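A quick write-up on the structure given underneath.
Of the protein chains in this complex, one is absent; all others appear in place.
Chain naming follows the written order as A and B, and within any one chain the residues start at number 1.
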Amino acid sequence: MTTTFRALLGATALLALTAGAQAETTITVATVNNGDMVRMQGLMDDFYAKHPDIKVEWVTLEENVLRQNVTTDIATGGGQYDVMTIGTYEVPIWGKQGWLTSLDDLPAEYDVNDLLPAIRGGLTVDGHLMASPFYGESSMVMYRKDLMEAAGLKMPDAPTWADIETAAKAMTDKSKEQYGICLRGKAGWGENMAFLTAMSNSFGARWFDENWKPQFDQPEWKATLDTYLHLMNEYGPPGASNNGFNENLTLFQQGHCGMWIDATVAASFVTGKDSTVADKVGFALAPDNGLGKRGNWLWAWSLAIPSSSKNQEAAKTFIDWATNKDYLALVAAKEGWANVPPGTRTSLYSNEEYAKVPFAKMTIDSINAADPNAPTVKPVPYVGVQFVAIPEFQGLGTTVGELFSAALAGQSTADDALAAAQTAVTDEMTSAGYIK
Amino acid sequence: MARAVSPRRKLITTVAAWAVSLLIFFPVLWMILTSFKTEASAVASPPQLFTADWTLQNYSDVWARSDYPRFFWNSVVISVGSTLLGLAIAIPAAWSMAFVPGRKTKDLLMWMLSTKMMPGVAVLIPLYLLFQRTGLFDTKIGLVLALMLMNLPIIVWMLYTYFKEIPSEILEASRMDGASLWKEVVYVLTPMAIPGIASTLLLNVILAWNEAFWTITLTTTKAAPLSAFIASFSAPQGLFYAKLSAASTMAIAPILILGWFSQKQLVRGLTFGAVK
């Protein structure tokens, strides 16, 4: 190699380096096609104005497809995504596997201490923040004030399941296609099982005892399922075994439901412009049964960086932008306070403007009422309110969800469904090595 | 067919044929109509075939929310590319199977078809890993290859049955004239088989366009076609029947229009050698 050539080579390398510093970094962000996420894509001008050197490519997919694609990618070390939208269920499992980059070094303005403690706790693994919450949710009762009034009833702020039954009965008028209560019936660990697991907590039921023995043969689960089936069969819409979050939201917006117990984020949709009942909706805490636990869950759609990403710095810059206080202010300025992604920051709930939003207080009260570390009455060996944070849960939840969905469709009895669930879960937990 | 038919019978069959055809077409029509309604009138009870407040709002919303031209272009490249590549590989194969058949030709054909029998989901992780490791993931060329291989058996079979109907005397005549094998394929055979090739092309563009498992699984942004576009609109939050219909209409419209314009070619070749 001649000296000239070497010098040339060096110069080229230097050139390449400077060129690299100026060139824009492209990051790929995988998101769910939820309203808040889509809204963010409309506000990207602000991000580009602040960070002209970063370009964002979106992969927007329906929740199930998204989860399938990002899970396959991260588990096989694919490195296709720089930022992933994942939930409270994935974060602890993926974090333990070392698949996520910790977000401890976000800038000081991010103000990690402003995150709601319950939400932050669910996204922290061994003391490190592994994902930044984009929006947080619990679940609560949404009900039709006009129908309650017409029935001469008043919904308590903290109803019991008996109150719910009374209200459901009074508001049902099947001749008008008006159903007292709409609940999730579609099979899936994130669909009917999210609701039923959270509901079971208020009946004192649990998935496993301290030795990972499944508890579907216990009376608490029987009471849960019986109550659920009774409510749905008597006062629910026909075909409910196909209804998930989206289907029920549509039904509620159309005025078919007297009550709907579901995610707190739904509040902005049922009071939004697409809703025919926007000005008639009231909110209450998820019901309880006098046992000290309510049937509300805790979830946060969060942004995380896979360790396989090659653009860690740009990804962090993006996450900081999308989840810090300035972003909330940006949405408020452009779209109004009701459309701000809820449930992530303490400061939002001390904001006087936001306090005027009708569902603000009920949302924060619901979030604060959920405790992933002590989800139910009795002690449990797992973390998670409406899920069990173990890798096997997706499969288990789907299996049990199908059994309960079949019971709702009238294909089997509650007892058969519970017995089948007990057998199936026992088999899986034994083969997975939890039950010795 | 020129058979004498009484006017009354003709009227009855005409009415019946139209009724049945409209019935089959109705779901598509209903979707297109829904895409022009407001969300409220899309779910009005009782449903309205026509509504007073027609709107293009759904289309502009869908257009604003996603990069339709890019999805569209990817769909075009992937479906046309995979089909053309498939034809290039299949034409020589089908030619030799049709004109120089061996004892095993039929078995070979059946074996080719049988490669399509593995359910896609079962090889999800194997193929995913292969695409990751070879750098084909989320590339148009990767999807072109995958869809080409998926449809190759069908292409070979269609062409084979088509070539078989070409009388071999013509080939022999050209061979007398001293045409080489290659020239024979390019100048004699292929032009004669153009209608068959055309319908093979059309059918496989349609099959590739409508593939909605691998095209979603093996792409993220750069190569994602219209199937991924649809997946970003399905199961949305709340009342979005009209928007979903608009997105669906946008996804199927190009191929529907192509199919309608070329249906004569498509039909002519769709015999799979079943017509003697």
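Everything below uses one rule, namely that contacts are C-beta pairs under 8 Å (C-beta built on N, C-alpha and C of every residue); 3 or more make two chains touch, one makes a residue touch a chain.
Assume contacts and distances are computed from a predicted model.
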item	value
From "Sugar ABC transporter permease", "Chemotaxis protein CheA", "RNA polymerase subunit sigma-24" or "N-methylglutamate dehydrogenase subunit A", the hidden chain's UniProt protein name	"Sugar ABC transporter permease"
Contact with the hidden chain (one of B:22, B:56 or B:170)	B:22
Sole contact to the chain not displayed, among B:64, B:125, B:170 or B:194	B:125
Interface with the unshown chain - residue positions in chain B	1-3, 5, 10, 13-14, 16-18, 20-22, 24-25, 27-28, 30-31, 34, 43, 45-47, 89-90, 92-93, 95-97, 99-100, 102, 106, 108, 110, 112-127, 129-130, 149, 152-154, 156, 164, 168, 172, 181, 206, 209-210, 212-213, 226-227, 230-231, 234, 241, 244-245, 248, 251-252, 255-256, 259-260, 263, 266-268, 270-276
Residues of chain A (touch criterion as defined above) contacting the omitted chain	68, 71-72, 75-76, 93, 97, 177, 186-189, 237-239, 241-242, 250-251, 254, 256, 391-392, 394-395, 398, 402-403, 405-406, 408-409, 411-412, 420, 431-433
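The rule is simple: only the chains that are shown with their structure count from here on.
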item	value
Complex contacts: residues of chain B adjacent to chain A	39-40, 43, 45, 65-66, 124-125, 128-129, 132, 137-138, 216-217, 220-221, 224, 228, 231-239
Touching residues (chain side chain A, partner chain B) in the complex	28, 30, 33-35, 38, 41, 57-65, 68-69, 72, 76, 78, 80-81, 177, 244-246, 249-250, 253-254, 269, 274-276
